[in-house]
Structures are given as structure tokens and as C-alpha cells.
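These notes are about the structure you will find just below.
A protein chain is absent from this complex, but the other protein chains hold their places.
Letters A, B and C name the chains as they come in the text, with residue numbers starting at 1 for each one.
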Amino acid sequence: MKLKLAMIGGGQGAFIGAIHRIASRIDDHYELVAGAFSSNAEKSRASGLALGVSPDRAYTSYQELIEKEKQLPEDERVQVISIVTPNHVHFEPTKLALENGFHVILDKPMTFSLDEAKELEKVVKSSGKLFCLTHTYTGYPMVKEAKQLIASGKIGKVRKVYVEYPQGWLSTFLEGEDNKQASWRTDPGKSGIAGAMGDIGTHAFNLAEYVSGLQTTKLNADINVVVEGRKLDDDGAVLLKYDNGASGVLMATQIAAGDENNVKIRVYGETGGIEWQQDIANTLLVKYLDKPTEIWRTGGGYTSSFVTGNMRAPAGHPEGYLEAFANLYKNFALTVKASIEGKEAEAVWLDFPGVEEGVRGMAFVENVIASGKSDKKWTDFVI
Amino acid sequence: MKLKLAMIGGGQGAFIGAIHRIASRIDDHYELVAGAFSSNAEKSRASGLALGVSPDRAYTSYQELIEKEKQLPEDERVQVISIVTPNHVHFEPTKLALENGFHVILDKPMTFSLDEAKELEKVVKSSGKLFCLTHTYTGYPMVKEAKQLIASGKIGKVRKVYVEYPQGWLSTFLEGEDNKQASWRTDPGKSGIAGAMGDIGTHAFNLAEYVSGLQTTKLNADINVVVEGRKLDDDGAVLLKYDNGASGVLMATQIAAGDENNVKIRVYGETGGIEWQQDIANTLLVKYLDKPTEIWRTGGGYTSSFVTGNMRAPAGHPEGYLEAFANLYKNFALTVKASIEGKEAEAVWLDFPGVEEGVRGMAFVENVIASGKSDKKWTDFVI
Amino acid sequence: MKLKLAMIGGGQGAFIGAIHRIASRIDDHYELVAGAFSSNAEKSRASGLALGVSPDRAYTSYQELIEKEKQLPEDERVQVISIVTPNHVHFEPTKLALENGFHVILDKPMTFSLDEAKELEKVVKSSGKLFCLTHTYTGYPMVKEAKQLIASGKIGKVRKVYVEYPQGWLSTFLEGEDNKQASWRTDPGKSGIAGAMGDIGTHAFNLAEYVSGLQTTKLNADINVVVEGRKLDDDGAVLLKYDNGASGVLMATQIAAGDENNVKIRVYGETGGIEWQQDIANTLLVKYLDKPTEIWRTGGGYTSSFVTGNMRAPAGHPEGYLEAFANLYKNFALTVKASIEGKEAEAVWLDFPGVEEGVRGMAFVENVIASGKSDKKWTDFVI
Partner (left out) sequence: MKLKLAMIGGGQGAFIGAIHRIASRIDDHYELVAGAFSSNAEKSRASGLALGVSPDRAYTSYQELIEKEKQLPEDERVQVISIVTPNHVHFEPTKLALENGFHVILDKPMTFSLDEAKELEKVVKSSGKLFCLTHTYTGYPMVKEAKQLIASGKIGKVRKVYVEYPQGWLSTFLEGEDNKQASWRTDPGKSGIAGAMGDIGTHAFNLAEYVSGLQTTKLNADINVVVEGRKLDDDGAVLLKYDNGASGVLMATQIAAGDENNVKIRVYGETGGIEWQQDIANTLLVKYLDKPTEIWRTGGGYTSSFVTGNMRAPAGHPEGYLEAFANLYKNFALTVKASIEGKEAEAVWLDFPGVEEGVRGMAFVENVIASGKSDKKWTDFVI
């Protein structure tokens, strides 16, 4: 059984929408049957056609999509809606979709503001519908394994977290060159109060909390606008305190000229450490005080079901970013199906980011920008 | 427009069939509508159902599939057939499919014997249908770029080729332990005269000729059965001579205990060299006599259309094995569609392995096994 | 001509003294002829004997060494004194040596306090003698090349500096286990006010300023004592501001369980970046906005004289830590010899850390510890 999927946003020329669609197809749990790909009827229809969506289900607004789909017979109606619009068009369609009985997959950061995020949390809870926020990095098998190992005590009590997310693509004033991606991401009207911190800082923040199992309690941020003329931050570094007393460093920048997107996390505990980086995503380094560092590999056969349940190819056949993204879609699908069938979802399936991570992410955005502007050294992480 | 796809083989429990299906889905050019997944009717139907294939198109033999599909109206009928059976069931279904008007995607090695391969070449040519052999490694963007760079003279005349394909999974007598993959791959009745040489040696051979642009003229092989009781080679090393006078070394083994599947190729010319390995698939090293080695990356923006046309995610978001496989499917689909529409296919689309590569691959199998048994040092590469 | 060398500290069982001696021997510019290896006469003599030092020149105090050596005829007398004692015994012997006409090589951090450091700066200047502080990492050829490239504008105006120095060896309460190295380094009476910040933070600080060519103006530090019972910091992270407006992050820790000593620096400018790490010390990555990253190598032939003048083995024969240390000794020796011969020293020779770097290093120690204790976010870097 495939789940019937609709998409809001992601028309021709968009970047992340195409990624979501690939992710939805890889494991064959979804069938894209509807979409509001563009507010321009012609564009929406053309986008839909190219994607095999029937013209009568290529809508011109999310309101129309939700309203019309709701009226369809249950066995035709969309079950899951993917929302891949810019940040300022996250909250309203998500709320409307949930309130009208649709499960939702939403691109990060969750909302335009923390207030919206908290409001959305209530909506998710009251709706009883399932919700997934696409923090892709938590979809990597070895990121999941790192979390599991740490949770199992493999490295002892966590003491230190280093997470970094260096990009270089905004090293120049790209938003002045008719670059669609650069334009909305640096536009406060579309991105919100944060640029790099919202775009990639939230990924790093989420990754650190996910892997370490810790929650941030205080932060101390240096937030910069490096490129002249830019309206939002393009660089930042944040010192962190966690609820168990550990400390951390988060580095996220979009002006690391020559760097691409090599997300990396290191967590150290009392008796060992773990290290993962996206460039060699199928590898996890596990470190010990008195033994050789081990190279854990996705196909190794000694990993938990959080790895084996999130990979497709045999040992030594690298999977990457699209498969990590697909793991979010797959696990969400299996959870939705279990819900439909009244069965209990497995722990591996439930391991996708939800609305709580979204609220924490938006709290990060607001707290980190506030800290960046503050003369106070340490500010409480408030939600 | 999606191409209608059928699959022969690849029922529940099979490995490579699932990979083919993912590859077919990633870029959304195919719709799986039929299959002969198993000779057991129940199993075929169950496999089909799980894949969204209507029960009346889940056949129990390739003959039935081809016969029945042929009778369907053109707009319902399957257009492309994927054949993912063990080697001994490659030739007949492929021949029948081609002769009945279907385009074919076939798993490697192409046939059970060189004779079959040569016969198949004739069939492909006389049928006028399109044919793709899934030598996956040629689907990697950076492997394609390596070929293009060398063809453009970037490293001068090629002098030396090193290609290696080390695996460790057959280090023990796995075929004695009810392992399906190990069993047929080490069974002369199913694999043919070669084990490792057919399974992975052909990949290495193909990769070397593809990237270097050279053709093998002589070879000198050391072929071994290392694990006691095994019926086919599980290890080999081959010295090679190429048509431009260059020499090469090919190493393929399945008893490299602890190794996974890290295919690697290095080619050296008069003025530089290239190096690629699957573990860091999005990277190509380009070497020079008097300049720093360069790290070419898939998203770098300085690559040819053979890279940009074969990637999906932006710079620094790694793609892997499934995407390389998907590139074969995508390029084949675009070529088939161009053919259907009477348009000319682009060079990037046409860059998939075909029947000539298949014939050369089977010639490699026969030549290398013969050389392994021969006392003669250098034997001509004969087809 | 070899320079006559004496050593203060570094008796049997010491660690860094042995490293200094190897460094002094590699390029054959020194002859160890005297030493105050221990305050115990027997131990000093035994240490000296094992090192080929005549018993009458194995002194029991630095005062005795300086006094007696001064009385020797000029052609017998020590010319350079290496001081390798713990931090609290740096200032006095260095001052005395300089004031009595000896050139000095001193282990880092320069002194016990900033006040001592500033006083020492005056002594160095008034003495007219040469002084080298062994910030080893600036002795690596590729660190030097990074500095030269940045100074030449290769990456444009510097915007961001990341420097990290993770160690794991103090993850447990090693000072409770009769470990000599751990004991003095965690003892405020011997190390001063800082533990990790003085021991390795100063290296990271110096490396960042050396490579970037920038000077720190503000800092914001998180300084931690992680291991229970420890008296000095064993972990810290520091946000930095530089005099050209760039920002930086410095991470130094001794509780990164499983890590060894992999110092790493990344500097990004407007048009590119550099990356160096000690584990692959003979490599420097040079990054660009629109071109492939380049792997610069010590033996590449395209580097400056700051590389070729600081290496010994041909391309591809790795040199390491001891050679980096030896480069400090070599360059200091060549500078001393030039001074003796009244010649001008070459720029490559003069590229060793001196008293100004020492003052800045001690200022870092005091500023960073103060910042760690302060509620103020950004504090000026004051000397």
C-alpha cells in the first residue's frame, strides 16, 4: 500500500521540493497524487503534469488543495502533505492541513517564529495527526547509531559536544545576482530573523541534541553579517551549556570560502567519543580511552537495527544524502501506516524529528539571535 | 511521461532486484507495471503486489511476460524490461524481449558465456531496440568526469592503469551456510566459468576500459580458488596490455578479509593522473607533474555536463551507489524517450554501457580464466 | 661550526627536554656541552654523562651554570641555553642567561605570569641577545606556507579563523596516579593560573595569529574544569575578534577521550581558505570559491622557500613533529650564526617565535582565564 502524497510548494525551479520527491520515491511508500506547486495556475498545472499529477489535482493554493482533497472519498484522498515552501509559508498550511486531518511532513526550520512554533505544537497535539520535520542529518544511519551508542552508555556521561556546519556558497553577495536560493534565504521577510542560523544552524543544533541526548540550557553566541549589504547573519559561533553540565561549541557559517557542506559532529564522554561527518557518511568513528579507535560502517553487521533498518545497499556501497532524506520519509510512512492499521510503530520507525524538535529549533533561532545582540555572556535557553 | 517497466527476476528476498527498482524510481522515469518475479505463481503475485503491480501482470515466466505484454495495446504495454536474474538466465529472456520489441536493461555480467554474448550482440543490433548493461560504476558522476578528462587529453597519453576491487565477504565458505547470494555466485551452473572474475572482475575490467578509453589487447592472469571447497575463483590479479601500448594491473578478490567493496581506479598519463574510489565517490583527484593535486567535487561548478547532468543534490550533499545506478536508468530512459519521440539523444544520456561492453566483459571472463589456466605468459585478448 | 649548547632542566625522565635535544641534533647546528639537568648533583651528572656532557659542566643550578660558563674562555663557553623547566622556572633562568650574554631557547608558555612576560620582553630587548620560544607548530613547513599564502593575499582579506587542539589524555584524574607530566601541568604552583589554556591553548592561540597574520582584540571564553578534583582548567572554547574585524573560534581541550593531539587550523578569506592539520602535516589544503581545492605538499616544487628551506627529505617522505621542532632550532641557529658573523639573517631563518609572541601568549592566558570567570561577554584583549 502506498500513501497518497500531496506537495505544497516545490514547483519547477525549486530545489528542496525535488529532493523531497526523490526521498519519497526511494522506498516506494508514497504516490504523489496532488500538489499546490505554485500560485500561478499554469505553473502549478505544468509542474504537476511533469510529475504525473492529474491536472485537476494541481491546485493553486494550499487552501484549495486542503479543501478539495478533504472532499474526495477517503480512498482517493491525499493522506500525507509535504510542505516545502520558504519559512514564512510554513505555519499556515501546516496548521490547516493538520486541522483538516492530514499528516504533514514539513521542511525545516519549522516556522517563521518561535510563537508560531509553539502554536503549531498545540495544533499537532490536538489534531492527533502525525508530523515530521525534515532535519535530514538525523536520517543518516550512522548518526542514528551514534545516538544509540551514546544512549547505551558506550562513551559514558557526555562532557563535550562539537558540532560544525561550514558552507562557502554565500561568500559573495549572491542575493544581488538573481540567485533564487540566496535571495529568499537572506530575506528577513521570508526567512525570519535569522539567515545562516535558521538555515543551517538549526540543523547543527538539532544534530547535537539528537546525538548527545542532551538539551541546551544556556548559550553565548557570536553572530555576524560578514558580507557587505547582507540583511541576515551569514556566520556564527555559539558556546553552549547542556542540561547534564556538559558544554558545547556550535559553528555554522556560509562564508567558509571553498567549503561545501561537510556537517560534522564530535561528542566526548567520560570513557570515549564518537565522530561523524557527512562527507564519509557511512562511517562512524568510535573512540576509547585505552583502545584503538574503531571505524564503524553501515554494512558491518555489528550495528543496531537503527542502522540495518535504514540502509538499502550491502556493505561498501555508499548511501548518501538522498537516502538519509528517504529514511525520514520511510520511517514516517511506516509510522503512518501503523497508525492507519492500528498497529504499534517500531522504535526504528518512530526515530524521526517531530514538532518538539521544531519548537526547540525555533527557540534556538530566537535565543541565538538574541544572544548575538546581547551584552550578557550566558543567556538561558528559553522556549 | 513515465516509461512502463517490467522486471524479470527480483522477487522477494533477492538483492539486486531491489536495487534496480530503487534506481528506476529515483528520477521518476519509470512505472513498474509488470514482472515475472518468480516461477512460483504465488510468490510472483505476492512480490508484485508488494510492488504495486497488478496481479494479472505478475507472471510466472519471462516467456509469459513477454508474450502477454506484447498482446496488450501499445499504450498499456511494457516498454522496458529489466532482467535481474542470475547469469545463467540472462541470455534467453534478453533475446526474447528484444526480438519482441522491448528495450532491455540487463544486470552484469551480460551472459553465461562469450558465445551467448556475441549472439546477443547480433540480436541487439538486428532488433533495433535499446540495451543497457548495468555496470554501475560507470554511473558515478566522477567516473564519467575522469573519462571525459582523459579523453580531452588532460593527463596526456595514458601509460598505466591500476584498477582494484577488493571484497572480503567470501573469506569463509559462506556457500555452505545457506547464503543465497554466496550460493549462486559460487555455483558454476549459475555463474558460469568464473566466480569473482565474473562478479566483480568484469566491473573492474569495464571501469578500466571506460575511464581510460583504451582496449585491452593482452592479459596475464593469476586466478585462485582460495577458500577450500569453493568451486569457482574467489581471487585474481591480472596484468594487462592496452591498445595504445599502456600496461595495467587489475586486482579483484572476494577474500580480502575485512574489506567491503571499495572499488578504486588510478590512471596515469604523460602529464598527470586521475584517481577515484567509491568510498569517496563524489571526489576525483586530478594529479599533475608540476602542480598541486586537485580535489574535483561533483558540485564544484567547474565540471562537465557529464557530472552536472548526473547529480541531484547541491554541492557537499553526497550521492552514492544508488544514485550511480539511477544514472544508468535515467540515461537509458532519456535515450528511450528520445527514440520514441524521434529526437536525438544527448551525449550525456548515451553514456551508459551497452552490448559491446557486455561482449568485452564476457570476453574478459573467458580470456582471464583461460589465462589463469595457461602456462603461456601473455595471451591475446580474443573475442 | 656548531653552536655550543647548554640545557636547563630536561634531566632523566623528563619528556620535553629529550624532544629539544633531538631537535637540536637533527640539523647538526649544536653541540650539547653543558647542562643544569637537575638540582640533585648526582642526577645532573648522570644525565649529563648519558648525553656526552663532561661531568664538570653538569651543574646543579641554572645560576651555577650561567656563572661558571661565563667565566670560560669565549671559544669554550656555551653560546645558546635551552630552558625546558616547568613554567614556574622559566623567567628567572631566562633573564639571568640573557643578562649574562647567552642566547636563549625557551619552552612555552613563556612565563608563569603576564607580568613576568612583559618584564622578560624588556630584558630581551635590552640584552641584545636572541630569543626563541618553542611554539612548535609554527615550525611545520606547511604552517609556514599557509602564513605566506595568506600574507600574499591568496585567500583575500581574512574573515574567519577556526583553530582546535583536542587532546584526551587528561580525561581521567591522572594527577592522582603519580604521572609526572599530569602532575605539574595541573598544579597551579607550577603551571600558573591556567592548565589546558596554558599548555595547549597558547599553542592554538599562537598558531591562529601566526597563520592569519591577525591580532586578537577581544575574547569571550568558556573555561571548564571537567574532571573532578582537578585544580586547573582542562577544557575551554573561546570566541575571538581580530584586529581586521574577522572572528574566530579556538577550541582546546584535554578531555576529548580517545583523541590524541591533532592540532588543526582553518582560515577563510574573501576568496578562499586554507586548512592544515598535524596528522597530515606535509599537506596543506588551499581552497577557492570557484576552483577545485588543491592539495599542496611539502615536496611539490611549487612552494615558497619557507617550505623548501624547512624540509630535509624528498617529496613523499613524511616529516613530522620532531622536524618541525628542529626547524625552530635550525632557524634560530642560523640566525645566531649570522649574528655572530655580522651577516644579515634571511627571512626564512628569522621566522621563529620570539618574545613578542611569548608576551601575547601570556596575555592570552591571563585574558582567557579572566574572561572565563567574567560575566561580561566580550572582554578586550589587554597586555
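Rule of thumb we're sticking to: a residue touches a chain if its C-beta (ideal position, glycine included) is under 8 Å from a C-beta of that chain, and two chains touch if they have at least 3 such contacts.
Since this is a predicted model, take the numbers as computed values, not measurements.
Chemist: Could you tell me which of the visible chains the hidden chain touches?
Modeler: Those shown chains that the absent chain touches are A, B, C.
Chemist: Check each of B:Met1, B:Ala41, B:Ala151 or B:Leu289 against the chain that is not shown and name the one that touches it.
Modeler: Considering the complete complex, B:Leu289 is the one touching the chain left out.
Chemist: So one chain is hidden, and I want to know which residue out of C:Lys4, C:Arg297, C:Arg360 or C:Lys377 touches that hidden chain in the complete assembly.
Modeler: Reading the full complex, the residue touching the unseen chain is C:Arg297.
Chemist: Taking the entire complex into account, which one of B:Gly272, B:Gly320 or B:Gly361 touches the absent chain?
Modeler: Answer from the full complex: B:Gly272 touches the omitted chain.
Chemist: Pick from B:Ala46, B:Ile193, B:Leu239 or B:Leu350: which residue touches the chain that isn't shown?
Modeler: Of the listed residues, the one touching the omitted chain is B:Leu239.
Chemist: Which parts of chain A face the unshown chain closely enough to count as touching?
Modeler: The missing chain touches chain A at positions 285-286, 290-297, 300-302.
Chemist: Which positions on chain B touch the chain that was left off?
Modeler: Counting only chain B, the missing chain is touched by 155-156, 159-160, 162, 164, 166, 168, 171-172, 220, 222, 224, 226, 235, 237, 239, 247, 249, 251, 253, 255-259, 266, 268-273, 287-289, 293, 374-378.
Chemist: Which chain C residues touch the hidden chain?
Modeler: Residues 2, 15, 18-19, 21-22, 25-28, 51-52, 167, 169, 259-262, 278-282, 297, 299, 312-323 of chain C touch the chain absent from view.
Assume only the chains that are shown with their structure count from here on.
Chemist: By the document's touch definition, which label belongs to this structure's chain graph: line, ring, star, complete, or other?
Modeler: It is complete, because no pair of chains fails to touch.
Chemist: Grab the C-alpha centre of each chain and report whichever is closest to the global C-alpha centre.
Modeler: Centroid comparison flags A as closest.
Chemist: Tell me whether chain A and chain C, two copies of the same sequence, contact each other through the same residue numbers or different ones, using over half shared as the line for same.
Modeler: Same: when the shared numbers are divided by all numbers used, the fraction is over half.
Chemist: Please give the pair of chains with the highest number of C-beta contact pairs.
Modeler: Maximum number of inter-chain contact pairs occurs for A-C.
Chemist: Distance between chain B and chain C based on Cα centroids, please, to the nearest Å.
Modeler: 55
Chemist: Can you compute the centre-to-centre distance for chain A and chain B, using the mean CA position of each chain? Integer Å is fine.
Modeler: Centre separation, chain A to chain B: 34 Å.
Chemist: Could you grab the centroid distance between chain A and chain C? Build each centroid from C-alpha atoms only and quote it in angstrom.
Modeler: A distance of 43 Å separates the two centres.
Chemist: At least two partner chains per residue is the criterion; list those residues in chain C.
Modeler: Correct list: 293.
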